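Take this structure first; my questions come after.
Heads up, one of the protein chains got dropped from this complex, but the rest are sitting where they should.
Labels run A and B following the written order; every chain starts at residue 1.
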Amino acid sequence: MTFNLFRYASPASFFPKARRMAAWFAPAAVALAVAGLAIGLVVAPADATQGDAYRIIFIHVPAAWMSMFIYLVMAFWSALALGYNTRLSAMMAQALAPTGALMTFVALVTGAFWGRPTWGTYWAWDARMTSELILLFLYLGVIALRNAIDDPRRADRACALLTLVGAVNVPIIYFSVKWWNTLHQGATISMTAAPKMASIMLAGLVLMSLAAWAYSIAAALARVRTIMLERERGAAWISQLPEMRRPVIA
Amino acid sequence: MLEAQDLAAERGQARLFRGVAFRIEPGCALAVTGSNGSGKTTLLRILAGLSAPAAGSVRLAGIPVKPFDPRLREAIAFAGHLPALKDELTALENLESLTALAGTRVTHSALREALDRVALSQRQALPARVLSQGQRRRIGLARLRVLRKPLWILDEPATALDREGNALFDSMLAEHLDGGGAAVVATHQPIDLPPARVSALAIDACAS
Partner (left out) sequence: MRVLMPAMAPEADTPATGAVAPPFAWALARDLRIALRSRAELGVQLLFYVIVVSVFPLSMAPERSLLAALGPGVLWVAALLAALLSLPRLFASDFADGTLEQMALSPWSLPAIVSGKIAAHWLTTGLPLAVLAPLLGLQYALEPSALWTLAMALLLGTPILSLLGAIGAALTLGVRGGASLLALLVLPLCAPVLIFGAGAVDAVRAGLGAGASFSLLAAGLLIAVVGAPPAAAAAVRIALD
């Protein structure tokens, strides 16, 4: 997601490249996930204090990391879209939002399921979970704004601006939620205190994080191809695609 | 003064026009004609700097300008479909407000005189809410006179004007061109000026 895209700044030239990249990242994601889950669910030992319940961090932590990382990448593409007015940057930002929202949602749900057996409550208003919840609202806001504006170019720029405003606010929001949490200390316990990490658990986490990263790239690339087809419908390069030349079996 | 090169515009998926090119010198007007939906308003908005064209460039005094370019904003007086009047303010207050907004300093008496010239002095103290469409348009004309910007970009300025109002507009336009100004006017009606000073652009011919 961070390679130099200027050479491929037109949708026409990026379209086939995206398919090739997605075809590489998707199986990589599956392989990494299988390895990571094998370690996390089977190989790694049960935790001394939390028992088997801690194993959910192998999904929760990578999802939470990706949810924040994707927002940063979205902000990067948004900045490019506003600065250089390129369609592809805006399409990449548009493609990333649903995956980011999904990661945030998974992080929240797995966090809740982790809390239940460990601390006895599904939701304990700790700083990280509350910030994650607000991040979900930021993602949903960008998606909602995209859907509400009919003109695609206006939607591109409006969502890009909103993403950047959100990105600037995220540190402020995180800081304020932490402050709020410490002010009311005692009422809540940190749900996400990870257990002491044996190196095998760390390996599992790293594998799952890489899997989440590869999945996000593959999903975003697949989605951006669909977005390109939708928005460039009628453009010359689409009718010249190899897929279009194959005979249709009636 | 104003030059357009190879302009193209889209609305959503559809391409409205392309290859639009023209050049307007001081003292000349460009009449833009075309059927409804052909892109006249879009072209004017591009020239005024409200939108970016899908392709091509606009040049002011030879220098390319991007949307909302400060030089463009200094030089033009734009009148779109909407009359830009607040219902709650009187005609005089509206005129004063719009004049100040354009960075032009003008005395109160000059404002009154401008309203007088468009036959609105009787109604200048009434809230704009009670004025008719034609009367609102006249406030727009008064504004054009007071602002004295070099380049006018007008989208169907004769809408809702009666015969008198039309005559007023024609004479104002002639005065403006005589003084070295230029104008781009989107219109359904022919402009009443010597052909030497008016060039025409039919947007339909540039449709793709």
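In the analysis below, contacts are C-beta pairs under 8 Å (C-beta built on N, C-alpha and C of every residue); 3 or more make two chains touch, one makes a residue touch a chain.
Just so we're clear, the structure is a prediction, and the values are computed from it rather than from any experiment.
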item: Sole residue of B:A55, B:L89 or B:A160 that reaches the chain not shown, by the stated touch rule; value: B:L89
item: Interface residues of subunit A (partner: the chain not displayed); value: 134, 137-138, 140-141, 144-145, 148-149, 151, 153-154, 157-158, 161-162, 165-166, 168-169, 172-173, 175-177, 179-180, 183-184
item: Residues of subunit B in contact with the chain not shown; value: 1, 26, 48-52, 60-61, 67-68, 70-71, 73-76, 78, 80-89, 93, 97-98, 100-105, 127, 147-150, 179-181
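Here is the rule we use: only the chains that are shown with their structure count from here on.
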item: Inter-chain centre distance, subunit A versus subunit B - centres from mean C-alpha coordinates, in Å; value: 48
item: Subunit B residues within the subunit A interface of the complex; value: 12-13, 52
item: Subunit B partner contacts - residues on subunit A that touch it in the complex; value: 85, 150-152, 233-234
